[in-house]
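Right, one structure below, let's go through it.
A protein chain is absent from this complex, but the other protein chains hold their places.
Coming up: subunit A.
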Amino acid sequence: MMKNKPDEEDYWNSSKFKAFTFDDEDDEFSRLKESKQAVNSIRSLVEEEDDEDEVEKVSWSGEPVGRKTKPGNFQPFTDSLSESSVKLYAPELRKPKSESKDYISDWSPEETIHRMQQGKVVSLERFRSLQDKLLLLDFSVRAHDGNIITAVILFTLTSIIRVLFRELESRQTALRHFIHYLTEIRDHRLLLELLSNLFFSLPFSPEESAHVQDHYTLLERQIIIEATDRLAEHAGKVEIFQKFPRRASILNMPLITTLYYCCFYHYNEPEGTYSSPLNIRHTFRISEKQYFVTVLAARAKLKAWSDLDALFTSRNWLGFTKKKSPLSFHRVVDILQKNSAPTQVLQEYVGLVDDADLRIGLAQKHKCHDIVINTYRDLKDRQLLLGYRGKVERGSAEERKINDLLDSPVRKRRNYDHHHHYQHVT
């Protein structure tokens, strides 16, 4: 932001033409001001009620203090925060000294009050000194119109507060306590005005602004997804919503939760849609690991084991000869087990754990007998095999397999390659 002189500052804070106020165009600046004045004076001559005008002026027509909004005329959220609510009883103070010939400003305090009574547009900002303001106040009292008295008081208050703001800037401790006070009494309007008046910048670095932008994008998407899915759910045509009714709205959930939701309900959508997991992954630069964990959890919950298969083996195309995962297969097994995956599925992933000890530990824990037996076989350890025979069911295929291995130690070695191959085929 640029540091302006007080008067200009007021102009900038109040101008509706903010969008045009690029930093350096001095010419444009003054031209805008001129045209604005012209527009204002025309308006006051025409004396038409104009909704837009209320942002700029105090216009009284016997209605309570407040901005009139036509029904259905929605104010954008940001607008109502920073503009109108401040303007509510903060008429403009934006008049630079050169504006002395302004048409409106020629009215006396008495005339001004009179015009206010008639509900005409007036400009209060020409009453600059406290004395002028008090004079205005006295006339308003004589008018016996509560609305007008209030308007003038509020106008006076606002300008006094602005003076206070400026004085506090050089008294930081007092300023902090004032901010604290405003926070306490929840005077957000004044707080916001104070902060913007003092050129407080939000404490966000460019890096952080990116996060804020992401937050915004996420909310936007959540709104779209929520609306679409709610309709789909009510219509009752999409099977997944019937089978697994949505438990809560996705609005305001964290990104990873949203990703999980989309992996659950929208997994196979093409990347072009807002709710496609792949699209979310790319838009928000989600790390590979996070993405895998989330997909894994969501698909496992649905017992969509084939999706997992595809998730891990799709990498074959890139030249990998076996299943690969950005997170250890140990953790993959953990997640699967938590979602009560059947032994068959578990076995497949336990077998992919690199570390032999870890693999055996997991295999024993999840009763993946084949893996235990094969590992012991590869270790050529009869004792362990003997010990494990006691742990499998009597008369089961596993027991027979162990017996076979124990009975034919010579064959075992000779047929090692065969067995190895066999393991891969299953």
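Everything below uses one rule, namely that contacts are C-beta pairs under 8 Å (C-beta built on N, C-alpha and C of every residue); 3 or more make two chains touch, one makes a residue touch a chain; residues count from 1.
The definition used in the following text is that contacts and distances are computed from a predicted model.
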{"item": "Chain not present in the shown complex, as UniProt names it (candidates \"Sestrin 1\", \"Vacuolar protein sorting-associated protein 33A\", \"Odorant receptor\" or \"SRP54-type proteins GTP-binding domain-containing protein\")", "value": "\"Vacuolar protein sorting-associated protein 33A\""}
{"item": "Among A:214, A:233, A:269 or A:378, residue touching the chain not depicted", "value": "A:214"}
{"item": "Of A:185, A:310, A:379 or A:397, the residue in touch with the unshown chain", "value": "A:185"}
{"item": "Residue touching the undisplayed chain, where the options are A:191, A:232 or A:256", "value": "A:256"}
{"item": "Residue among A:107, A:241, A:284 or A:305 touching the omitted chain", "value": "A:284"}
{"item": "Absent chain, residues of subunit A that touch it", "value": "173, 176-177, 180-181, 184-185, 203-204, 207-208, 211-212, 214-215, 218, 252-257, 284-287, 289-290, 293-294, 327, 331"}
